[in-house]
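The other protein chains are all here in position, but one chain of the complex has been omitted.
We call the chains A, B, C, D and E, going by the order they appear; numbering starts again at 1 in every chain.
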Amino acid sequence: MEVLEQLYKMTAFSSLFSEPGIIIMLIIGCVLLYLGIAKKFEPLLLVPIGFGVVLANLPGGGMGVVDPKLIELENGHYMNLFEIAHEYGIMNFLYYSLIKTGFLPPIIFMGVGALTDFGPMLRNLKLAFFGAAAQIGIFAVLLAAIFLGFTPQEAGSLGIIGGADGPTAIYTTIKLAPHLLGPIAIAAYSYMALVPVIIPLVSKLLMTKKEFLINMKEQDKLYPSKYEIKNLKLVKIIFPIALGIVTAIVVPSSVPLLGMLLFGNLVKELGTLTSRLADAASGPIMNTATIFLGLSVGATMTHDVFLKGQTLGIVVGGFLAFAISIAGGILATKVYNMFSKKKINPLVGACGLSAVPMASRVANEIALKYDKNNHILMYCMAPNISGVIGSAVAAGVLISMLQ
Amino acid sequence: MEVLEQLYKMTAFSSLFSEPGIIIMLIIGCVLLYLGIAKKFEPLLLVPIGFGVVLANLPGGGMGVVDPKLIELENGHYMNLFEIAHEYGIMNFLYYSLIKTGFLPPIIFMGVGALTDFGPMLRNLKLAFFGAAAQIGIFAVLLAAIFLGFTPQEAGSLGIIGGADGPTAIYTTIKLAPHLLGPIAIAAYSYMALVPVIIPLVSKLLMTKKEFLINMKEQDKLYPSKYEIKNLKLVKIIFPIALGIVTAIVVPSSVPLLGMLLFGNLVKELGTLTSRLADAASGPIMNTATIFLGLSVGATMTHDVFLKGQTLGIVVGGFLAFAISIAGGILATKVYNMFSKKKINPLVGACGLSAVPMASRVANEIALKYDKNNHILMYCMAPNISGVIGSAVAAGVLISMLQ
Amino acid sequence: MEVLEQLYKMTAFSSLFSEPGIIIMLIIGCVLLYLGIAKKFEPLLLVPIGFGVVLANLPGGGMGVVDPKLIELENGHYMNLFEIAHEYGIMNFLYYSLIKTGFLPPIIFMGVGALTDFGPMLRNLKLAFFGAAAQIGIFAVLLAAIFLGFTPQEAGSLGIIGGADGPTAIYTTIKLAPHLLGPIAIAAYSYMALVPVIIPLVSKLLMTKKEFLINMKEQDKLYPSKYEIKNLKLVKIIFPIALGIVTAIVVPSSVPLLGMLLFGNLVKELGTLTSRLADAASGPIMNTATIFLGLSVGATMTHDVFLKGQTLGIVVGGFLAFAISIAGGILATKVYNMFSKKKINPLVGACGLSAVPMASRVANEIALKYDKNNHILMYCMAPNISGVIGSAVAAGVLISMLQ
Amino acid sequence: MNENIELALLLLLVGMVTVFLVLILVYSLGNAIVRFVNRFFPEGEQAIVASQATGVNQKHLAVIAAAVATVTGGSGKVLKVEKES
Amino acid sequence: MNENIELALLLLLVGMVTVFLVLILVYSLGNAIVRFVNRFFPEGEQAIVASQATGVNQKHLAVIAAAVATVTGGSGKVLKVEKES
Partner (left out) sequence: MNENIELALLLLLVGMVTVFLVLILVYSLGNAIVRFVNRFFPEGEQAIVASQATGVNQKHLAVIAAAVATVTGGSGKVLKVEKES
């Protein structure tokens, strides 16, 4: 008898019955795993997040991230990491040492930098502008969210989904509204995975057939640029250093993200000189960071935090932010075309969204559908990469003014 | 003169003379290195542990793990990691951040998962049961240890050696009786290395020649199973997810170990989709964890902690736990054979011990000695892998009821 | 209007104008990058350090290491790492968890050990002595620095630059005078990169043409040694263990450095037995440590800390320490040659400096310039490697007597 | 002491029952999954299984893969190689 | 609430202005660097660019590189291969 009682006490059945939210979260975890595995939506993130959700929601496992209030002590101090691990287990140790400190997103950005090639952007620098226009979704949704009653910090975190950049969204949310980390990360990565659906949708709404047919190479032949890069290798080495200094002066609050991105890019461009560092940054460091980030983000999604009206707002708002950003890029191109003889295919502008390199690939495929000789991939990459910089800058503005 | 005085003060000679235990520990460290290097007993663990023992026991080096009481402050608080490093050096920093927090064993389990193939178990699911019977050594020795005056927590940590699984033994000991970490880790890994000696010993004591000759493949032909797996790939993907949910409900306290094992296994089974994560988990993460785990465990073995009667008790008790677990697996098979027409070679049951894959290999070799056509390796792997799950579950029970 | 005001407040322009030091530091950062990239001075260190300097000096970015007084609390306690990250950002989190704790230099030493081959030293053990003489620069400059008004701790950190070993210099400075970490690390790595300039300079000052022409191989033929190693593999395995024990007894305070070096060397010499550990130690662990060490060291070089007279003193003193160490090695050889029939080329003694393996290569090239058949590389490696041990021992003495 | 022995016996019972329970669940779950998959996805999703049934010489493939891995520093992987028809 | 909306509008303005400003800087910087490099270093420093225009068969090179990487556990790299003349 006592055995059965002990058995029952040890298992999680009692909580399972008293908290129906747990079962809903298990289903959500499985759906995320399904999206990551079967639908191949950013599996590197959604699989750890999904598994993290599953592990976090079963009481007794101690794998769910606890309310930050629980780690606060009196007079402005916090429990130390050893005490957090001792009291709340390894997942909170991971979360409070690597995520809540804002450490992992810049580390992942270092790896992203080591995998990024600024070449295509440097070859079509003018197109980089459209990476600015495509940040409008961030601020538009921020405005809308405040109307709907979100706090400015929450609204900023929601808007940043429109930046279409996972680490940036996560970093901003950690700084402004950490209690929304789970749904915002999920929304950011899911919509990035949905880029092949969202871009065609928005572009068909806003573009004419004639615009779809604008052939960038022909335009280049008609209006050739005098621009020529004689020593790309050296340009690519100087560029991240110079840009690092300039952005650090203009938007200091974006330095943790942009600085690490540019550092990663620099060690990559230096080739064999620093290949040990570039390999480490884009290999073991980034992969380890991805595992721990995914699991911890999943572990923040406990039923009591996730199953709220806000989450639905984030899902809808995030989608809008994405769509408006794409629209911003497209419309900016259209405005440009009004004033310029040399036309730009608005699909190129749409890539200002970022979501590198998927946005460019999708835009290229759409263009090819209209004209099978119209390869625009290389042109798309310019705003696509500058869009990453654009959203990191937007994040810096939000953090510096709202934190 | 002052020079000589300073020289003498700086060296460790004085302590060496006043503390004969130090020399004994140095010898023990060298023996562990010898076992790891010349005898190839789990060199990946015993070499770092042995070197850790050597480094830890020389006073003045500050490489020995200090008594946890020294890091306790008043009113239930602890020194923070920065203060620990500052006061007691890098080895205590490692120990108190990575080991005492219970962090590394689950991380190693993630790597183990990424190297485990559940295929053989899924193909012979019925045999998985014997992984349960072979956990009896854990609880039998727990009982005996309590009789001998160990506290329940110490007894549980001692018994878990019978689980024949290093990370599980270490994790349980950290949670229940961290002061015994050194000897228990050593015993666990040494006996695992001694599996080629212990299994033949126990099996010869308990098995008849007829039993040694039971040919699994012939039994399969005589009593064919209707069981067929049409899409093993997909089964292997769904299995870790489903098992994760189910064990988290039934034994939540085993989630830090089993959950990470199953996560590691999932990202491995997903192939190229998440190979970056699987590679990181089973490569740099696991290897780094192994280095730091080994050195820190060695560093806990300072002469004042290790040279006690208890340590001898652990050495003897650990051996008994191993032997009883093997016997449990063998006897369970014998009981099964009494009631079933289709016979199972008790060597298969002996592998329920776990110690993957060495137990299976040893059992296979014994079977081949009796009949050179009796290949039982694939059958052995089923209880062998399920034995890992079994001991993690047993650990969960011990932790949830004794912590 | 408010927009412009907000914009201006967000940017770093105001501080840029009020603090001319910032611009000087940006230039210094770029010079370090230039030295690392174009001049190939230890790019693995100077590139991260240079980039760290650039990121650290722009106010608002929060990437500069803050004064340790800011993390001190009342009654001898310190802020915990979570609070440090929260308050001062990720760079201080890195610095106070990995650098100020003294953690990374031993970790890098483990990797260095896994890349070191003691073979050449074991084959010419007598030459190892000259690795002792070449530590004289450390103590000579220490003496001079105290004359010039440095505190003993600062003088010790300055002197250790003469050890010509990056991790050793950094570790000693962390322990004795952390506020000088930036300039000392820079000086240490820059002069190491300048070895091809400094060794020829000093050797031409102190050596006669006859000495340059001493042919080691001919000396070996004239006075053959009876020394023969029959089983080098085994010697190389026993050596790090035995040396670990002996140095731990004689200079316990050098154990964090030397112990980890020898551990790394042991797992490397064990070959396939522990290759997973050796690969991890010399690959991902060391590379990751190098990135974080470089960035953090750079981040300590904020304009208020770096732009002081002391820094100039360090630059000059460090150079002297290097030069005197080389001179020590050369003069010791000359003294030896006075009493021995078998002559040693003083260039071999110069390599006692350490800076493995560059010093040996440079010495070899000089010898070849005088006699194109005089290959002394293998002889140089003996004092070169023992010089690493020598400076780690000197560091241990300084730490144990000055901390 | 007596209390502790009671506790030990309780642990023995609860522990072994739980272990058996979980391994029964492993068995049933495994069985259920196999049946489910056999019934609904007997074919194997091509998307997940990256089977390379192309005509490329496997030896050459290995060499190419190794070379690519080295050249790209491990960040590139050969996912598919097809013969030009 | 009203205050928040004002703040949101301010953020919209400051944010978009900053983003455009930075991307203008990206453009001008990029342009300036290209001009600077075209003018002073048009050739490309051989030291940095490790172009291997030697006569070694590229296929063989890849195989050698892969083999070396494996044998040395990734710590060795093939930096240059030259044909013996």
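Going forward, a contact is a pair of C-beta atoms (placed from the backbone, for glycine too) under 8 Å apart; a residue touches a chain by one contact, two chains touch by 3 or more.
Everything numeric here is computed off the predicted structure, so don't read it as measured data.
Chemist: Quick one: which of C:3, C:16 or C:146 touches the chain that's been left out?
Modeler: Only one of C:3, C:16 or C:146 touches the chain omitted from view, namely C:146.
Chemist: Among C:155, C:169, C:260 or C:314, which one is in touch with the chain left out?
Modeler: Hidden-chain contact among the options goes to C:155.
Chemist: Among C:132, C:207 or C:314, exactly one should touch the missing chain; which is it?
Modeler: C:132
Chemist: Among B:6, B:225 or B:340, which residue is in touch with the absent chain?
Modeler: Residue touching the absent chain, from the options given: B:6.
Chemist: May I ask which residue of C:81, C:164, C:314 or C:389 touches the chain that does not appear here?
Modeler: C:389
Chemist: Using the document's definition of touch, tell me which of B:131, B:283, B:329 or B:383 contacts the absent chain.
Modeler: The one listed residue touching the chain not shown is B:283.
Chemist: Given the full complex, what residues of chain B touch the hidden partner chain?
Modeler: Counting over the whole complex, chain B touches the hidden chain at residues 2-3, 6-7, 10, 37-38, 40, 115, 275, 278-279, 282-283.
Chemist: Where does chain C touch the missing chain, residue by residue?
Modeler: 121-122, 125-126, 128-129, 131-132, 135-136, 138-140, 142-143, 146-147, 151-152, 155-156, 227-231, 233-235, 237-239, 242-243, 246-247, 250-251, 270-273, 275, 386, 389-390, 393-394, 396-398, 401-402
Here, only the chains that are shown with their structure count from here on.
Chemist: With contacts defined as at the top, give the pair, A-E or C-E, that has more of them.
Modeler: Ranking A-E and C-E by C-beta contacts puts A-E first.
Chemist: Would you mind reporting the rotation angle for the C-alpha fit of chain B onto chain C, rounded to the nearest 5 degrees?
Modeler: Between chain B and chain C, the superposition angle is 120 degrees.
Chemist: Could you grab the centroid distance between chain C and chain D? Build each centroid from C-alpha atoms only and quote it in angstrom.
Modeler: The separation of the two C-alpha centroids amounts to 46 Å.
Chemist: Please list all residues of chain E that touch 2 or more other chains.
Modeler: 10, 14, 18, 45, 48, 74 - these are the residues of chain E that touch more than one other chain.
Chemist: Provide the list of chain B residues touching at least two other chains, using ranges where the numbers run on.
Modeler: 80-81, 237, 250-251, 270, 273, 283-284, 397, 401
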